[in-house]
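For this view, one protein chain was removed and the others were kept in their places.
After this line comes subunit A, so read on.
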Amino acid sequence: MPVLLKMSVSLTFLRRPFARFFMPFTLQRKRRDLHSIILQRSMSYKTPAVSYPNKENTSSPDELQLDAWKTTMKSSVQGVSTVSSSTDEDPVAATKELIEVWRLLGKEVPEHISEEDLRVIMENTSKTSKKKYLKYLYTKEKLRKAKQVKKEMKAAAREEAKKDQLLETPEEGTQRNFLFLRLWDRSMSSAVGWKGAQAMQFGQPLVFDMAYDSHMKPKELQNSVSQLLESEGCNRRDVDPFHLYFCNLKTDSNSHTELVKRYKEKWDKLLLTTTDKSYVDLFPKGNIIYLTADSPNVMTTFKHDKIYIIGSFVDKNMQPGTSLANAKRLKLATECLPLDKYLQWETGTKNLTLDQMMRILLCLKNTGSWEEALKFVPRRKHTGYLDISQHSEAFSKHLKNSKTNNVFSKALSVRTKKLA
C-alpha cells in the first residue's frame, strides 16, 4: 500500500492527531453516512481499526484516492442544505445567493448589500445592467473599506502623538504671546462671505442652465450636481468671484432636490441667485453667450460685459448637439473654448466638466491668458501646448525673408507648408 501510506503521511502534518484515523474512512465509499457523522463531530477517535487494509481499495487505489473529496463534499453538506432551504421561492433571496456565488467565483460584487440596492438590482432588467450596478457597488465598498482603514490608522497615530505630548507638556507649561486667536477657518469663511455678497451686488453674472434634467439619468444627474458643488466652491474662494445664477431651476425638480440634499441647511444661505426663470428673461439677449463644445464659433477673448451660460449637463449617453439646439432655439450667440488652437488634443471629448469650465473662466477673468487658463484642462486629454505665437512669428519672418532673399525663398516656402 505505498500510495495509502503516502497519503496518510501527507495528511499528518495538516491535522496530525486525526489523520491516521480519518483517512481510511474517507476511502471507504460505502460507509458514507457514518463518515458524515464522524466528520461533523470533528472526527472522534473511536473507530480506528475498522478498515485499515481495505480489500476493495486494492484494485484501484489511485482512482479511489482521487475520488475521496467527493464523499466528504457530499456528506459534510447535508446539514447545511436543510437549514437554508426554507427560503426557496423568494426571488430576493435567490438574487442574494446568486451574488454570494458570484463572490465565490471572484467576480466583482459587493460583500454586503443593502435591501435598497438589492431592489435596484432586481429592477434592472438586463444581465449587463445588473452586473454593472454590482460592480459599482463593489468599487464603492472597496473605497469605503480603504477609507475606514486609513481613518483607523490616523486615529491610532493621533493617539500616539497625544501620548507623547502629554509626556512633554508638564515640562513646558510656559505662556506665550499671540497676536490672533486660532480661528482661521471661521474668519476665512466670513471673508469669503463678504466677497460673495459683493459679487452678488457688483459681480459679473455667470449662468448655469439647469434645463437638462430630462436628458440625464439619475447617475448623470448626481454627477452634474457634484460638479456644480465643486464649481460653486471654486467661485467662492476666488479673488473676484462671479455672481452665479442657477436658471431654469424648477422647485421640486430632480436637480433641485439633489442640490438641497447635498447643501442641506446651507442651501438657503448660498450667495447666488436661483430662479426658475430663463436667462433670456433676466438678461438682454444680445449680451448672452452660450458656451457649448458643439459651437462653430471659437471664443477668442473673455469679455467682461457678456453673460456666459454653461449647461449643467453631464452627457454620458452621447446626445450631441443638445445644448447647441437650445441656443439655436433661443437665437443666442454660442462659443466654444479654443482647445484645438492652443492644445495638442489627444483623447477624450472636448466637453469639460462644470468645475473645469468654472476654473478656466475665473482664470480668464483674472489674467486673460489662455495658456494659464487652459491648465485646468485635464492633462490626459492633450499632449501639450501648441506654440502659436512663435509659429506665427516664424511664419511672418519666413515671408519677409522670402521677399528680401530670393535664394532661400524656395526652401522656406517648403518649410512653411510643412508648418501649416
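Note that in this section a contact is a pair of C-beta atoms (placed from the backbone, for glycine too) under 8 Å apart; a residue touches a chain by one contact, two chains touch by 3 or more; residues count from 1.
We adopt the following convention: contacts and distances are computed from a predicted model.
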### Listed names "Probable electron transfer flavoprotein subunit alpha", "NADH-ubiquinone oxidoreductase chain 4", "Mitochondrial ribonuclease P catalytic subunit" or "Light-independent protochlorophyllide reductase subunit B", with the criterion being the UniProt name of the chain not displayed
"Mitochondrial ribonuclease P catalytic subunit"
### Query
Of the listed residues A:T274, A:T322 or A:N351, which contacts the missing chain in the full complex?
A:T322
#### Entry: Sites on subunit A contacted by the missing partner chain, in the whole complex
3, 6-7, 9-11, 14, 26, 39, 62, 65-70, 72-74, 76-78, 80-81, 84-85, 88, 91, 94-95, 97-98, 101-102, 104-107, 127, 130, 296, 321-322, 324-326, 328-329
